[in-house]
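Left out: one protein chain. Kept in place: all the others.
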Amino acid sequence: MVVILKKDANKERVDALLETLKGFGVDLNYSEGKEITVVGLVGDTSKVDIDTLKANDIIEDIKRISEPYKAANRRFHPDDTIVKVNDNVKIGEGFFNVIAGPCSVESEEQLNSIAKDVKQSGATLLRGGAFKPRTSPYSFQGLENEGLRLLLEAKRVTGLPIVTEIMSETQIKDFDDVDIIQVGARNMQNFRLLKALGETKKPILLKRGLSATIEEFLMSAEYILAGGNPNVILCERGIRTFETIIRNNLDISAIPLLKRQSHLPVIVDPSHAAGIYWMVEPLSRAAIATGADGLIIEVHNNPKEALCDGAQSLTPSAFDTLMQSVKKRVAFEGKTL
Amino acid sequence: MVVILKKDANKERVDALLETLKGFGVDLNYSEGKEITVVGLVGDTSKVDIDTLKANDIIEDIKRISEPYKAANRRFHPDDTIVKVNDNVKIGEGFFNVIAGPCSVESEEQLNSIAKDVKQSGATLLRGGAFKPRTSPYSFQGLENEGLRLLLEAKRVTGLPIVTEIMSETQIKDFDDVDIIQVGARNMQNFRLLKALGETKKPILLKRGLSATIEEFLMSAEYILAGGNPNVILCERGIRTFETIIRNNLDISAIPLLKRQSHLPVIVDPSHAAGIYWMVEPLSRAAIATGADGLIIEVHNNPKEALCDGAQSLTPSAFDTLMQSVKKRVAFEGKTL
Amino acid sequence: MVVILKKDANKERVDALLETLKGFGVDLNYSEGKEITVVGLVGDTSKVDIDTLKANDIIEDIKRISEPYKAANRRFHPDDTIVKVNDNVKIGEGFFNVIAGPCSVESEEQLNSIAKDVKQSGATLLRGGAFKPRTSPYSFQGLENEGLRLLLEAKRVTGLPIVTEIMSETQIKDFDDVDIIQVGARNMQNFRLLKALGETKKPILLKRGLSATIEEFLMSAEYILAGGNPNVILCERGIRTFETIIRNNLDISAIPLLKRQSHLPVIVDPSHAAGIYWMVEPLSRAAIATGADGLIIEVHNNPKEALCDGAQSLTPSAFDTLMQSVKKRVAFEGKTL
Partner (left out) sequence: MVVILKKDANKERVDALLETLKGFGVDLNYSEGKEITVVGLVGDTSKVDIDTLKANDIIEDIKRISEPYKAANRRFHPDDTIVKVNDNVKIGEGFFNVIAGPCSVESEEQLNSIAKDVKQSGATLLRGGAFKPRTSPYSFQGLENEGLRLLLEAKRVTGLPIVTEIMSETQIKDFDDVDIIQVGARNMQNFRLLKALGETKKPILLKRGLSATIEEFLMSAEYILAGGNPNVILCERGIRTFETIIRNNLDISAIPLLKRQSHLPVIVDPSHAAGIYWMVEPLSRAAIATGADGLIIEVHNNPKEALCDGAQSLTPSAFDTLMQSVKKRVAFEGKTL
């Protein structure tokens, strides 16, 4: 970190600042020039709070050189993290996974039927919402614990590990048998939840917030990692922009950026991104081509009557067609599906 | 709500759709034209899920006419809501309140000193963070329950009602003596928390998410109101845009928009918006001029050593100067401070 | 400007870089530390191209300290610029102007009627579009030179100086008798046009682009100033965000920011910002309260039949009501209208 001092800053105040900086446990590299005086902070600067320092009016500006995250940072963890699920599923560089299933769990029949179909087409994990974060209090909120039970039943029937979304740290015990716990975009900065998940060893699928920067996204992963849980999977799902004909814009740049700055697996949600079923395929192709480690895709056996997000779901048959393309492309990239 | 059908839509499928629509409990107004066929939905459409309907490929488009929120909607509640705090403080149209205090509660001495100062200058409520939602797990997270205790002590000393942020629905009992519970921007769509707060009668200060639309913001208020708690205060605190020299852009348009579409009080946070102390005054002036019902302002007795957000805090003396201007302007608008 | 070098950068390459930097005509302040080496650039850094430097892989990062604009910069021009129009109208700090008139000039009768009305209500300049930048090639494009002629006629009749938009540098001669030449938001970075306007002495009303940063906006002003024309008036007119219920979000922060960083007058366009007539008044109030030097407002005698942008126009009677409020508020701020 480099702190640039204002010209003609009062000597005593500068000395006081240097003492404060030392208090963060870093070494200082002070260089006074005629016009520009800079202080380099050497060592672990993750505890230095830039916002607070900026209040000091002898400081002209502050420039972070190293990122504020450590556990999530590839600088300190050059090897790719491979998250293992139930011993037989690996998520991370070199392995490609497809998580598929309905937006909401609606009934045993619906879920088992979709689960069998997506497994048949090549999906490696089953997704389904039991607890649904809905913008409106009047929308269907999920089958809740009954939905969880149905997911576990579908797992028993198909052998597919299950992925489902948690809403609050109070539910962690109920999610004991869930294979991957999903943190939704709206909860990406629910720090209580992140801390609680950091105390488990569960694989966590962390979705990027709608307008979270790459740095904020990795800082949320850092919360889980810093708590002692190394099993974090990042999920890019589209960002909010000015465009109105699609729901969100898949941020394809995020994939190479996250892969470069972090060692964590990155998967892509092409269903929620645009919110339009026919965009799922081209966005999936983009994700595979840029190095994503997997896809999470909504499949519903009757999208027109789905209790949520029908517009973006594929039928099992459309999903099967998609998987033909996905398999060829994953093979082209030299990865294992 | 108006549903526009595709030209040449299959008759049977149209009939099935009409049945589905009737199932939402609305009356239908069907009009078939040579080129354009539209179905008007009359009645309470808040249960109709547009995303699901859009999956039906005989539908060209859907246009909501009435807003998806009811309890928060001025159409159904033309009178302004006045939220009463402790019998003697009123928040809402005609009354102007200033909530002031430190970003974080740091010590009894710090808090009591600031509390006395801001009361002296004219603040009507005291704010202070006991639980802090920080982007980094390595930043100071607040004094937690000890911070709550100090806030209650400062209330006892000064008589100012207190406002402080909650992080999770598990804390509600701990917040029993807090006068106004704040929901932070990052938790605006923490629906578990909103539902739990809806079951209390506590005044809730609901901050707008960084990239929440006006509609989403009011839908979050709707969660609390629909649960039975009418005491919601909306807080505009800046939105995320492409600009980089300030932290966020105060959305001044939100004030007249929220006032027109809703009956709830609207206050403005000029400290968090820009994140720069010298912007607090001009943004406060804008808020007063456009009809806001109050301000929430960070004041710290030593911003340079604040444990968070020093860059945006005012000293007690700068706050006192600000209040001179605020008082004159509130009087000019014909409101009571 | 501070250039931060990578650790272990090759000595020869560092020397070559220092030579390159000297070539920009700046003095260097080189400080080598164990971990962090920085080079301070002292003097006029406006010619240093950061993007090009960043290609040099021995550079870790570059931080600009001083802004890249000079002529527009308050650091070098502490006094407020007052732009004089026709000797009797002054635009800038302390003086408040209201520019009013129709979006498009449609007929002599229409224009003269509106011109008389707005003058009567207190407008100090007349606006009207002769050449209209329309998103669609099929929309009305303005009366063009006939529109210019009608504007000059309205000026003769009412004595109000006129403001109208230019589309291309080829039109400058046709705008000889126009008092203030407006550059539209879409042309904010039409650098040919800006350069040509820099060679005149005409007052220029420069509108901010829909997603232009404050720095880009001031750099466009710099083009005109650097060409030798000091008469630039900045106009904030709303920025593009994710919100959809209004057209654009008036960036109220821009007013204090532009006033602090630049010495140029700043006016606000509340009509185009939200694009809704009833938002004109609250946004005007915000503009006055934050220190704007004026307003530019659309007035049409029959908004429902206006050939463009009817939704945001006021009737002459609504404008008259608005002006009652504006006059009181301008007086409250101690300015002259």
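Per-chain numbering from 1; labels A, B and C assigned in written order.
Just so it is clear, contacts are C-beta pairs under 8 Å (C-beta built on N, C-alpha and C of every residue); 3 or more make two chains touch, one makes a residue touch a chain.
Here the structure is a predicted model, which is why all the values come from computation and not from measurement.
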Q. Of C:190, C:262, C:284 or C:301, which sits in contact with the chain we cannot see?
A. C:190
Q | Touching the absent chain when the full complex is considered, from C:43, C:122, C:230 or C:275 | A | C:275
Q: Kindly state which of the options B:119, B:240 or B:329 is in contact with the chain not pictured.
A: B:240
(Q) Contact with the hidden chain only, please: which chain A residues? (A) 211, 213-215, 239, 241-246, 249-253, 255-257, 260, 273-274, 278-279, 282-283, 285-286, 288-291, 329, 332
Q: Just the residue numbers, please: which parts of chain C touch the chain that's not shown?
A: 20, 46-47, 49, 51-57, 68-69, 133-140, 167-170, 186-187, 189-193, 195, 210-211, 216, 219, 222-223, 226-227, 240, 275, 277, 303-313
Q) Residues of chain B in contact with the chain that isn't shown? A) 2, 4, 27, 29, 31, 33-36, 38, 40-42, 60-61, 63, 65, 211, 240-242, 244
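Just so it is clear, only the chains that are shown with their structure count from here on.
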**Q.** Top chain pair, ranked by number of contacting C-beta pairs
**A.** A-B
**Q.** Euclidean distance of C-alpha centroids - chain A vs chain B, Å
**A.** 26
**Q.** Residue numbers of chain C (touch at least two other chains)
**A.** 211, 241-242, 244
